[in-house]
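Can you keep this structure in mind? I'll have questions shortly.
One chain of protein is taken out of this complex; the other chains stay put.
Take a look at chain A:
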Amino acid sequence: MLAYEFMQRAFLAGALIGLVAPVLGVYLMLRRQVLMADTLSHVSLAGVAAGSLLGGNPSIGGFVAAVAAALLIERLRGLYRTYAEVPVAIMMTGGLATAVVLMSFGRTLSQSFSSYLFGSIVAVSTTQLWLIGGAAVLGLIFFIVFRRPLYTLTFDEETAGISGVPVRTLSTAFSVLTGMTVAAAMPVVGVLLVSALLVLPAALALRIAGGFLSAVMTAVGIGLTGIFGGLTVSYVANTPPGGTIALILLLFLLLGMALQKLLLLWKRRVHGGQTSQNPNGKKGMETI
């Protein structure tokens, strides 16, 4: 499988995005901005359409649109402090509407759109690979360098500001990075499934990890395993790679939740067995 150059590229793109997207997902979930990934991917679609119509590179158009939308959401967040989801909904509507209208201007656009909607990781271009690489490297540097202020910011923005964290600057940088990562992830799973790469690994990691760092590392592990597993299954079973990766990540989440539930029931049973015995170890009256 890895003898083919397109598969090598697919695994490289998957590895790069799998390193950064789940980390971003953890932060997005904790900041209650999960829908931001979906929104930015829809806006990114408008950028792809605009890029195509203007005769430029659609991928770069999508990249620019996602970053601009992320900045706008950050700006709107200040206006809707108590309804964090409102700016996200506004941008999603605006992005999708713009994409639909722009698509109507170019008849050939509709065909190439399917690769953006559903992903085409096995046909990743060199430009896309560079964009993915750039987003991954910048993202990793950002999360490593600013891990401490980001932790404080994610826990409580107000307290972070008082303790000297530059909340607005860091929050804006985080939004820009979200836009870049979402745009970079589009070729891997497509617009419709981009949040799968961010949210599903984080959703499982946050359930099973004890500490913050372990949650981040677990999310990356789940993300990479899901992407590599999905690509392999997709190659063997001849299924669409984007959908296969998302399904495998979903399967991980469901299995993880089921195992966690079973473990909890087992622990309760063990604990219940201990409390129902008297100190002499003989069966006695059960505690009501």
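One rule holds in what follows: a contact is a pair of C-beta atoms (placed from the backbone, for glycine too) under 8 Å apart; a residue touches a chain by one contact, two chains touch by 3 or more; residues count from 1.
Following the convention adopted for this analysis, contacts and distances are computed from a predicted model.
A single chain of the complex does not appear, and UniProt lists its protein name as "High-affinity zinc uptake system ATP-binding protein ZnuC", one of "High-affinity zinc uptake system ATP-binding protein ZnuC", "YeeE/YedE family protein", "Transcriptional regulator, PadR family" or "NAD-dependent dihydropyrimidine dehydrogenase subunit PreT".
When the missing chain is restored to the complex, the residue among A:Y80, A:F118, A:F146 or A:Y235 that touches it is A:F146. Interface note: of A:Y83, A:W130 or A:F155, the residue touching the hidden chain in the full complex is A:F155. Counting over the whole complex, chain A has residues 26, 30, 145-146, 148-149, 151-152, 154-156, 158-159, 161-164, 205-206, 209-212, 214-215 touching the chain that is not drawn.
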